[in-house]
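Written below as structure tokens is the structure these notes are about.
Not every chain is included here, but those present sit where they belong.
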Amino acid sequence: MAETKKTTIVLFSGDYDKAMAAYIIANGAAAYDHEVTIFHTFWGLNALRKEENVMVKKGFLEMMFGKMMPRGADKMGISKMNFAGFGPKLIKNVIKKHNALTLPQLIEMAQEQDIKLVACTMTMDLLGLQQEELLDNIEYAGVAAYLADAEVGNVNLFI
Amino acid sequence: MAETKKTTIVLFSGDYDKAMAAYIIANGAAAYDHEVTIFHTFWGLNALRKEENVMVKKGFLEMMFGKMMPRGADKMGISKMNFAGFGPKLIKNVIKKHNALTLPQLIEMAQEQDIKLVACTMTMDLLGLQQEELLDNIEYAGVAAYLADAEVGNVNLFI
């Protein structure tokens, strides 16, 4: 019996378009029976934030980060042609027109396909993000767990 | 007999310097007998656009994207120090001075070395790019074909 293939993606970027690419590759790999992990670190964590404002106790710096960073996938900007927020609307229009999936829909599909969504605990600590602020049914881990997945992976990407 | 090594690069970025890095690695790998694929997606597709304006029927949104995005490798901006278009000129001067290859030359070399240049059909659909607007002798495929290449690859990069 063939061994299960593994795809492991570090999602570092907080850009809507880059996160889309990550989730499209991840969902594709899961459809082809890969075991897939997306390890969200730095700005990539924003894709896992809940849309609503969750009240948690924070220091001043952490509160500032929380305010400045987009709350959830739908609020993220794009890496090119952002045009003060106009670009993402354009992209979303184009997605709707072509019946393609938006980023929140891609994330939902990833959860349905049992893709392992991991939040980097070191970054959460640095940026002051707490578990209550992130989506349900995700995992929490550090660089050691990432490396354990990646070192036996077939497709490793940093996005 | 040793098995052929494979290098598979996703070129997501539309930046001149990042595309240069992708094509330098790809050309190097081909010179060392790797089977090499560059899968152009999102803004990376711009590297494959023809320089001349190709008349094709498009919807309004697609026409806007077509106008706003650079037409071909030579028109792409750089990721750092773009300085409103001055940066790319500086880079190109430096390339000329050192007899290095420009991005269009690197792409030509890639085609001569039989590197498989693939345009992501899903992105073409989203951005409204049509085959007539892209270079000749490239292939068209989706994420499934990318994964089939990548999962048996030795060097997989997302650029």
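Order as written gives the chain letters A and B; numbering starts at 1 within each chain.
Assume a residue touches a chain if its C-beta (ideal position, glycine included) is under 8 Å from a C-beta of that chain, and two chains touch if they have at least 3 such contacts.
Given the structure is predicted, the values throughout are model-derived calculations rather than measurements.
Of the identical chains in this model, 2 are shown in place, and the full complex in the file is built from 3 copies.
Assume only the chains that are shown with their structure count from here on.
Between the Cα centres of chain A and chain B there is a gap of 25 Å. The touching residues of chain B, counted against chain A in their complex, run 10, 12, 14, 41-43, 59, 61-62, 64-65, 68-69, 122, 125-128, 143-144, 146-147, 150-153, 156-158.
The part of chain A that touches chain B in the complex is made up of residues 5, 7, 17-18, 21, 24-25, 28-29, 32, 34, 79-81, 90, 93-95, 97-98, 100, 154-159.
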